[in-house]
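A protein chain is absent from this complex, but the other protein chains hold their places.
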Amino acid sequence: MKPWALVRLALAGTRSDTARVALTGLSAGLATLAYLAALTVVAIPTVEDNGSRVSPQYRHALIAEAGLRPGVVVVLVLLTIPVLALAGQCALLGAPSRDRRLAAIRLAGGSPGQAIAIAATETGLASVLGTAAGVGAYFGGRELLHRPGADGKLPLPTDVVPPAWWIAAVCLGIPAVAMLFAVLQLRRVVVTPFGVVRRVRDRPPMPWPGVLIIVGLVITASIVPLSRQLEGDTPALLLVLLFLGLACATVGVVAGTGWISYRTGWLMHRFGRRPATLLAARRLMADPWNGSRTLAGLLACLVFGGGAAGVRSSFATDFQVEREAAERSAPSGVTIEPRDTDFYFGAFNLINIAIAVGLVIAAGGLVVALAESIVSRRRSYAALVATGVPRSTLAKAVMWQSLTPAVLGIATALAVGVGLSRGLFGDASRQDSVVREVPVPLDDLALLGAGAVVAVLAVVGAGLLFLRASTAIEELRV
Amino acid sequence: MSYLSARGLVRSYGRTPALRGVNLDVEEGEIVAVTGPSGCGKSTLLHCMAGILRPDAGEVTYREHRIDTWSEGARAALRRTEFGVLFQFGQLVAELTAAENVALPLLLAGTGRREARTAALSWLDRLGVADLADQRPGEMSGGQQQRCAVARALVTEPRVLFCDEPTGALDSLAGEQVLGHIVRLAREQRTTVVLVTHDVQVAAYGDREVMLRDGVADPTGLGTVAAQP
Partner (left out) sequence: MSTPHVLLGLLADGPKHGYDLKRAHDLKLPRAKPVAFGQVYATLGRLARDGLVVPAGQDRDAGPDRTSYELTEDGRKALMEWIAAVEAPMPHLTSVLLAKVVVTLLVGDADQAREYLAAQRAAHTARLRELTGVKTDPDATLGDVIAADFGIAHLDADLRWLRTTLDRVADLHEEVITR
C-alpha cells in the first residue's frame, strides 16, 4: 500500500467518527501543551548566584531554582503518559461505522495488518490536528500569561522559547507515539472481512501479580538499608532501584486487577441473585483483563498518589519531630523559630494537582473504554431491550461490572502506594530521644479513594448515555 | 375487537415513511405471516405492534388495551411478560451460557435461580439443544443459537410471539427446523404468532398471509399501490 493510499483510506472515516477524532485530537493537543511546557522549563537559562544556580526573574522557587526544575519537568512529562494512552485508546473506540469500513477494506483484499495500519493512521492524522492546535494554544497562552508582577518577576517562564527543532520534534513525536499506542491497543482486535472481532484471553488470571507487588515493596524497603551499607555515592543505583520498585508494584496492581475482576465475577456469579449481577459476573469472567486495561492509568495514578500521601505524612512527622527535639534541647526561654515548611507542602500540593489532573485524564480513557465495550455489544443489548429487559437492569449490570473491580483495584493501589512510601521512609521518625510514629495518612487516602470512585461513577454515568443510544431498535437492523 | 390489532399505523424514520397507515388484526392463537419486499415496512410494523417502537400515529391494541400510549417501562414489562420477541440473529448475550440466556427473562421476572435454570433446561430440551446448555453462543452454530433464542422467547410462555425474519441467517434445513419448532410449540401453547418475512416459504408456515407494500397493506396482492402513486 502506497503512503497516499494509506492516508486516503484513513481520511475516509473522519466525517463519520467525529467524536473519536475530536477526542484523539484533544488528547494529542494536551500532550503537546504538556511537552512544550516541560521543554520551556528545560530551556530556562540560569545564572550563578553565590554558588546556587538560579533564574531570578521568576516568582516561584520551583521554576526559579535550577535544582528543583527537573522535578517540574518530570511531573509534566509523567502527565503526558496517560494523555497519550488516552489518544491511543481512542483508536479502540468501537465506532460502528469504522468497524464496517475496516471490514470492507479487508473484504476488498486488504490484509489484517493494513486494516490496523489504516486505523492507526487515523489516530496519527487526528493527532497531527491536535498537535497543531496544541502548538497554537502554547503560543497563544504565552502571550496571554505573560504578566510580570509589580516586582518585575514572572509567574511563568513566558520569556523563554525552546529551540525550534525541539518544537518540531514534539510535533512529529506526539502523532508517532499516539500511533504506537493505537497499534498496542489494537493488537487484540482482529479485523475480518465480516467485521471486527475482539479477541480475549480465555485462561482465567492467576494471582501471580501479587508476587510482583511484594517484590516491588521489598525492593523499595531495601533502598535505605542498602544505601547505609554501601555508604558510597550511589544515587544513580538507588534511583534505578526506586524506579524498579515503583514499576514492579504498579504493574502488579494493574495486572492484579485482572485476577480481582475474575474472582469478583466468580463470587458474583456464585452468590448473585439478580439478572444484573449475573450479566456483570459473566462479563467480568469472560474478559477479566478488561479491568486491567481500562483502569491501568487510574491505578497507576493512585499508586503514585498513595505514595505521595505517605511521603507527605513522613515529612510532616519529621518536621514535627525536628521541632520537638529542638525545643527539648533548647535552653528554656528561647523560642524555636519553626522551620519554614511552606515550600515542601507547596511542592506536595503541586504533585497532588498533577495527580488530580492525571486522574481526570485516566477517567477520560475510562469513558472511551467503557463506551467501546457498550457499543461493541449494542446488538445483544438492543435485543435484550426489545425483549423487555429494562434499561435499568442493563445499567445496573454495567455499574456492577465497572465498579467492583474499580473499587477493589483503587483500594489495592492506595494500600500499595502507602506501603511503598513506608518501606522507603520507615514507619517512625526519630531524632535524638524524640520518636514519633508516622501516621497512615487516612484523610489523604480517603480523599484520593473517594475522588477516584467519584471519577469512575462519573465515567459509568457517561457510559450509560452510550447505552441508551446503543439499545435503539435501529441497532437490530442488519 | 381482535386479540391484537393495529389501526392506521404511521411511522417515519426522519423523512422516510416506513408505515403509511397500516391496519392489521390478529386473532388469538393465530399464526399470521406479514410479507412484502424489503423496505415495505414489515419490520417497523412488528416493532410497533410489539411495543418496541411507538408509532407516529395510529393505535395498537392488545386484549382491549391501547398499548402504544403506554410508557416505555410499561411496554417493556409487557414485552417481558406477555410477548416474546425473536430476531434474525445476535440476540443472545455472548458472555452467558445457553441455559443462562434462556433463564434470563425468568430471572428478570424474579424467579429463583434454580427454578429458572430448570425451566431453561426443559425448554432447551424441547428445542432439541439440551446438550448445549453450558455452552456459550460463540461455540454454537447459527441454527443452534436460534433455537436457544426461540427457547428464550418462549420460556416465559408468552401470549404473543413476534418473529422478525427468524430464519434469515440460517440455511434452509436449519431454518426449517427452527420454524417447525416455533409452529409446533405455538400450537401446543396456543400462542399467537406474528411472523415477518420476505420469504414465501417461511410465510407458508402461517395460517394466513398479510402482504405489505410501500408502508400500506396490499390485500389483493395486485401491487397497484405502487403502480398508481
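Letters A and B name the chains as they come in the text, with residue numbers starting at 1 for each one.
Here, a residue touches a chain if its C-beta (ideal position, glycine included) is under 8 Å from a C-beta of that chain, and two chains touch if they have at least 3 such contacts.
As the structure is a prediction and not an experimental result, all values here were calculated from the model.
S.K.: Please identify which of the visible chains the hidden chain touches across the whole complex.
M.R.: B
S.K.: Of the residues in chain B, which ones touch the absent chain?
M.R.: Per the touch rule, chain B residues meeting the hidden chain are 176, 180, 183-184, 200-201, 203-207, 209, 220-224, 226-227.
Note that in this section only the chains that are shown with their structure count from here on.
S.K.: Taking the mean of the CA coordinates per chain, how far is chain A from chain B in Å?
M.R.: Between these chains, centre-to-centre, one finds 47 Å.
S.K.: Which residues of chain A touch chain B once you look at their complex with the stated criterion?
M.R.: Touching chain B: residues 273-275, 278-279, 282-283, 285-287, 377, 379-380, 383-391, 393, 473-474, 476-478 of chain A.
S.K.: Help me check something: in the complex, which residues belonging to chain B touch chain A?
M.R.: 13, 43, 47, 50, 52-53, 73, 76-81, 83-85, 87-88, 90-96, 100, 104-105, 107-108, 113, 152-153, 164
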